[in-house]
Each structure stands twice: as structure tokens, then as C-alpha cells.
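First up is the structure itself, then whatever we jot down about it.
Only one protein chain is missing from this complex, and each of the others stays in its spot.
Now for chain A:
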Amino acid sequence: MSVSNEDNLSPHMQLSSHFFGDLLDSIIVDVASECHRIARLGLDRNLEEEEEELRLSAQARVTVADPSNSGETNGKYVVDIFGQTHPSVANEVFDCMNCGRPIVAGRFAPHLEKCMGKGRKARVKATRSSTAAQNRYSRGSPVSPYSPYTNSTSTNRLSNGTYSHTVEEYSNGTCEEP
């Protein structure tokens, strides 16, 4: 589209470069006017706040990654804000609401599972059928009419794992009794 070459171009090429110029101009005007509209209407007014959040976040990551900053105490052997310490396995004792036996809090869930006859181990013991395996691997999302747009929450699970003792899923009969 350089002016100096215009005399050298055939009328055909002049016309097409004219069209090209017009198209390019209208695209530029379109984008520019939309940007202007956004700025004028204040639709991007949060840009500064967003950038500030990003900056704080980046700063935080740097601080946390620095090994000399031991701001966070990991592990269970800490004193909480009320000055209390707790054992790694909760030792409060209460009665099971299913069978009435006194159970240690930290072992309540595995006890309740057997007690209620739920869970894989209990089911396998009771029925020895393939439905137990099915139950383990096809846990769908709870039926609720209020989340229709997600495809399946069951494919987006994150499990929490063992806590101070291993989950003995593949061994037979060596589970600890509370």
C-alpha cells in the first residue's frame, strides 16, 4: 500500500489493495471503538484491583517458598491458639450411637463402618457378591435436582487418605478392632 509504488500497480491491484485497506480500517475501528466503549462505560474498572491481587499472590508464593520462613508449623505436634496440644489420634471416648459401646474418637469411623454394616469390608464379609466391588467403583454424585449442569461430580473427586494408620483395603482380616 506504499504510495510510491502506486503508479506501478495495475488498476486491478490498486483496487484490491484499496479493498484490503478498507477492510483493515473497519476492523481496526471496530476493535478500537469497542475498547473505547469498555473504558468509557467503566467495564474494566477492576483492572487495578485484579493486578493488585495478582501481585499479592505472587509475593506470597515467594515468601512461602523461602525455606527460611518457617511461618507455618506442619505436623500434629503443635500448640493451638488456645494453648492446647492434642494427640495425633483423637482420644476422646464416647458411646457409639449404633451399638452403644464406648469408642475412641479417632477410631470411630472405622468402627461405625463395621457396626452399621456399611463399607467395603463389611459388605464383602456379609454378601461376598460382586455388588460390593460395584459399590466401590461406581459412586455417583448424590441425587440432587440442584446441580444439573455439571456432567458428573463423581469424576472430580479428591480423596483424603489415611490418617496416622494405613487403610487396609487389600488385606484380609488383619484390621484392628477398636
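By our rule, contacts are C-beta pairs under 8 Å (C-beta built on N, C-alpha and C of every residue); 3 or more make two chains touch, one makes a residue touch a chain; residues count from 1.
Please note the rule applied: contacts and distances are computed from a predicted model.
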From the options "Protein-serine/threonine kinase", "AP-2 complex subunit alpha", "Enhancer of polycomb-like protein" or "ubiquitinyl hydrolase 1", the chain left out of the display has the UniProt protein name "ubiquitinyl hydrolase 1"
Absent chain, residues of chain A that touch it:
30, 34, 37-38, 41, 43, 46, 49-50, 53-54, 56-61, 63-65, 71-73, 76, 78, 80-82, 84, 86, 90, 92, 94, 97-98, 105-113, 116, 118-120, 135, 139-144, 146-150, 153-163, 167, 169
